[in-house]
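Heads up, one of the protein chains got dropped from this complex, but the rest are sitting where they should.
Here the chain labels run A and B in written order, and each chain numbers its own residues starting at 1.
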Amino acid sequence: MLAADLRRVRAIVWKDLTSERRSKAGFNSVAFLGVLILLLFGFALGPDTEALRNAAAGALWLAILFAGVLAFNRSYQLELDGAALEPLLLYPAPRWTIFAGKFVANLLFVLLLEVIVVPVAIVLFQVKAGTGWIPAIGVLLLGSGGFVALGTFYASMASRSRAREVLLPLLLFPMLVPVLLASSEASSSLLAGNPMQDAGAWVKLLTAFDVIFLVASFLAFDHVIEV
Amino acid sequence: MSTAFPLQTRRKTVSLAPAQSIEWLGIVALVALIAAQAAGVLTSPPDRDMGNLQKIMYVHVPAAWNAFIAFFVVAVSSLLYLWKGEERHDLLAASAAEVGTLFTGLTLALGSIWGRPTWGVWWTWDPRLTSTALLFIVFVGYLALRSFVEDTDRRAQWSAAVGILGALNVPIVYMSVKWWRTLHQMQSNPSTVDPEYVVGLRTNGIAILLVLIYFIIKRYRAARMERAAEHLAQRAALGGI
Partner (left out) sequence: MLTASLQPTVKLDRLSRRFGTRWALRAVTLEVEPGEVVGVIGHNGSGKSTLLRVISTALRPSVGEGWVYGHHLVRDAVDVRRHIGFLAHSPGLYEDLTATENLMFAARMLGISEGGIAGTLDRVGLAHARDERVRGFSAGMQRRLALARLILGSPRLLLLDEPYNNFDPQGIELVNEVIEDARRAGGSAFVVLHDQRQGDRVLDRVIELSRGALLGSNAEAQPLTLATT
């Protein structure tokens, strides 16, 4: 029954977020890391305003990516630490509810991360927000959706393997190249005040990407979590 | 969702009877390769810009085509594995991935070697080369995953999922990089479809395809024999069951 399944999804979201909130480490460190990465980029690129503005969208995304992957492994770490993964898998719950719950929890985590990191990027990289900043936020959200879907999926495997810290980025990052390109390009053009049409093609690509990989991850999750 | 893709693994027993020898294919492939390379080198004139460096295309381009074919095999075998649960599909996917990685690496190396004297740089963010580089990394990720997982069931299910998702992304990556390049008005890659070169490219394409098929079959057979030996030992350990 769908109602019972939705209740399960909500339960997992609630559990993940509550545990995250109460654990001492966690979100604060990840957010701080995001800011730190932006700072490092600033140093690496040099103080020239033009260079900084051009690199802003790219640097922002890389900060989100590197800080965000920490969230994905952590979401499964919750289960692995207390040996709670087995009991979780023994409930008579369809697997997609587990994926959906973790996806939503991770998405909220990443969005919260962005709330902190985006303003910092705007300040550090001296971005002049043009009229297109609302669509630019939309592009950020779209990109985040694809990022989190794939991250949640790959982490379900990486967190249970050896060398999980390297395996997750190794599997995940190549998949995110379209997101990186699309988001950077679309954001840059929107912030520069270009009309939506320029960014339109990128938005379509991002949307297609999100749909394709959300569906693919849902379907594939069944196979990888079971075994 | 689960009903469409049954999760249980049904293992069919694998016999150890010697398979038909395919060494003939290896010899044919080698001969074809030598002939095609010779034909390409001898029959086409030096490129007006690149000179004889152009001949490298006769390996670089077919290698690229065949790397993509290998990846296509990985994707289809992975789908078959998830659908039917037969171990041989997993082994075919893994074999194709290994050979594909080799060919992809070769493509990148040759592309780089060609690029240096031509444009003065070791790397160019050309859509095809970039997509190939990404394909290479996806293959490497696939093989890394397999090496980190010991349980055969888990390894097969996980790599099948990773292989399929990776394959889905290849056209998307290609399109993204292409748009990205046009936006930044980069030099486009010199055309490789100059009519004088087409014949040479196609014959080499076929010759290298034969090499690809030969390598994959050899690798696949080795993998199946390993599994067959394991299954026999397994039966012994369980008391002939």
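The rule we apply is simple: a contact is a pair of C-beta atoms (placed from the backbone, for glycine too) under 8 Å apart; a residue touches a chain by one contact, two chains touch by 3 or more.
Just so we're clear, the structure is a prediction, and the values are computed from it rather than from any experiment.
Considering the whole complex, the hidden chain is in touch with A, B. Seen across the whole complex, the unshown chain contacts subunit A at 4, 7-8, 10-12, 14-15, 18-19, 22-23, 78, 81-94, 226-227.
The omitted chain makes contact with subunit B at the following residues, 6-9, 150-151, 153, 226, 229-230, 233-234, 236-239, 241.
Everything that follows uses one rule, which is that only the chains that are shown with their structure count from here on.
If you average the CA atoms of subunit A and of subunit B, the two centres end up 30 Å from each other.
Chain contact summary for the complex, subunit A toward subunit B: residues 94-96, 150, 153-154, 157, 161-163, 167, 170-171, 174-175, 177-178, 181-182, 185, 201-202, 205, 208-209, 212-213, 216-220, 222-224, 226-227. Of all the residues in subunit B, the ones that touch subunit A in their complex are 1-2, 5, 7, 82, 134, 137-138, 140-141, 144-145, 148-149, 151, 153-154, 157-158, 160-162, 164-166, 168-169, 172-173, 175-177, 179-180, 183.
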